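Only one protein chain is missing; all other protein chains are in place.
Entry: subunit A
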Amino acid sequence: MSAALTSAEAKAASKEKPALAVHKYSLSYRTEAGLIAALRNIDLTIAKGETVGLVGESGSGKSSMAWSIMRYLPPNAVEQGGAIRLAGEEILDYTPHEMATIRGSRVPMVFQDPSTSLNPTIRLGEQIAEVLIRHRGLTKAEAYAEAEAALARTGITHPKEMLQRYPHEASGGEKQRVVIATAFACEPELIIFDEPTTALDILTARQILDLFTRLREETNVSALYISHDLGLVSRVVDRVAVIHKGVIVENGSVDEVFRHPKADYTRQLIGAVPDPERWIGVEAPAVPQTLIRLTNAGVHYGGPSLLQRIFQPEEAGKVGFWGARNVSLDIRKGELLGVVGESGSGKSTIAKVLAGLQDFEGTLEVDGRTIGSRKAIDRAYRRRVQIVFQHPDASLNPRQKIGTIIGRPLKLYQIVPRRQVKIRVGQLLEMVRLPAAYAKRYPHQLSGGEKQRVAIARAFAAEPELVICDEVTAALDVSVQAAVAELLVKLQRDTGTACLFITHDLNLIRQLAHRIAVMRHGVLVDFFDRRDARADDRNPYTKALLDAVPVQSSSAAA
């Protein structure tokens, strides 16, 4: 890393004009509540051939910065002085028409989600060729040849066929490669990456990062890499700028920022990055006792209809697809069982089966009682197994007050007498570290992290034996994520409740879980104790996953 840094510095010194220089730039948005500052006195310089990471949480202003550079701001944006210079040219003075020639050719942008940044009705080849024809003045035949070459550079195996496909016929990783190929196609000076791997699964994200590093070395392009993930950014950039509430609080080389963070906020961010070597979970119970056992569980989505089953029994097995198949696992009392897998691997399907939200095949065993179908699940079981969902915005009824929401399980299961519900709600709120006065508020008056705490309080209100956490930290910022994870551990320690923690974040789960189950394509491929994570007999897929996660480059120092 330090070698790359010195070469970048040498380059910066040799050329006077940096690829991008933002100088004392401020931006506000006009809202009903008056002007709200999004960016304040931003100073940011990207030298030729250098990659700078802009790291911040949601609402920090990092995306506003990207749109300011692209000169594509909403009508209520008010710029309050400063300068943005692209290779020494002041782009704040440019007309929209002049900007149109710069966008795409000199400053392309790669977005977060390739499935929404590509037009679904246009073939991929045409979408790349369009940029080449527009900005480099190529003929159609030349543009297609160039597009094929550009795709080949991104490591797509059959670029010619790929050009003829529509976006829905390509995988997420392939689509992001197409977007990146388009961005690199016009030999740009500066590329803006806005969280380019966030929407992709771990293995694909890893490949895209490698591709990015390789292309950058080949073309010596400058890049602004926007992300919320400090650990990931540290692997691909030369310098990091940490942005917090519209102000850049820290700016320096990756090594410097990680080893000697100056701002408190940076320290907090570094501390919040999950470190698989730092165990924060509770002690596992000495004698393992099985709480719930799932045997050969399967979920068949879009299964055959009654008529098909009668008339075409041999075809029936091929209809629809299996969300999960032959999954057998047991959850022990008081433990934290981690379930990891990519999106669509069936991990949420298992959560729905356990929570009684999904019809299933196979059996569910609790206390020696066997449950064979969703309809056989009774209220007593539902009290013992509670679920917390991924999106806190969606899991709380917007028309009910927090007190009503948390009080509902208390009334439903008659946990406490009716008169004491209010007191107990206050206690539960304090248990999840929220002020008891929040009981009178509505969900929309709370932040995302606070809402998730309310959802957790509701789950623990039922005094359950198992809490299913379905990606509970995925929709939250890094620092909030860490706090929620710690809260869960604290609640587990206090109540002895078992927890099924579903996530795609391997670093996080290795901090928390006693045992880890790995799922892929609806099948349980691996199930192991956390101590055996690096054992040789791990499934190759598990090994690939573990190798793909970005581990903080200088975790020892932090």
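Assume a residue touches a chain if its C-beta (ideal position, glycine included) is under 8 Å from a C-beta of that chain, and two chains touch if they have at least 3 such contacts; residues count from 1.
Assume contacts and distances are computed from a predicted model.
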Per UniProt, the name of the complex member that is left out, chosen from "3-methylmercaptopropionyl-CoA dehydrogenase", "Glutamyl-tRNA(Gln) amidotransferase subunit A", "Peptide/nickel transport system permease protein" or "Transketolase family protein": "Peptide/nickel transport system permease protein"
Sole residue of A:Ala83, A:Ala394, A:Ile423 or A:Ala535 that reaches the chain not shown, by the stated touch rule: A:Ala394
Option from A:Arg379, A:Arg418, A:Arg433 or A:Arg493 whose C-beta touches the chain left out: A:Arg379
Residue among A:Ile310, A:Leu412, A:Ala437 or A:Ala544 that touches the chain left out of view: A:Leu412
Contacts of subunit A with the absent chain, listed as residue ranges: 32, 355-357, 377-379, 382-383, 385-387, 389-391, 394-400, 408-409, 412, 455, 458, 462
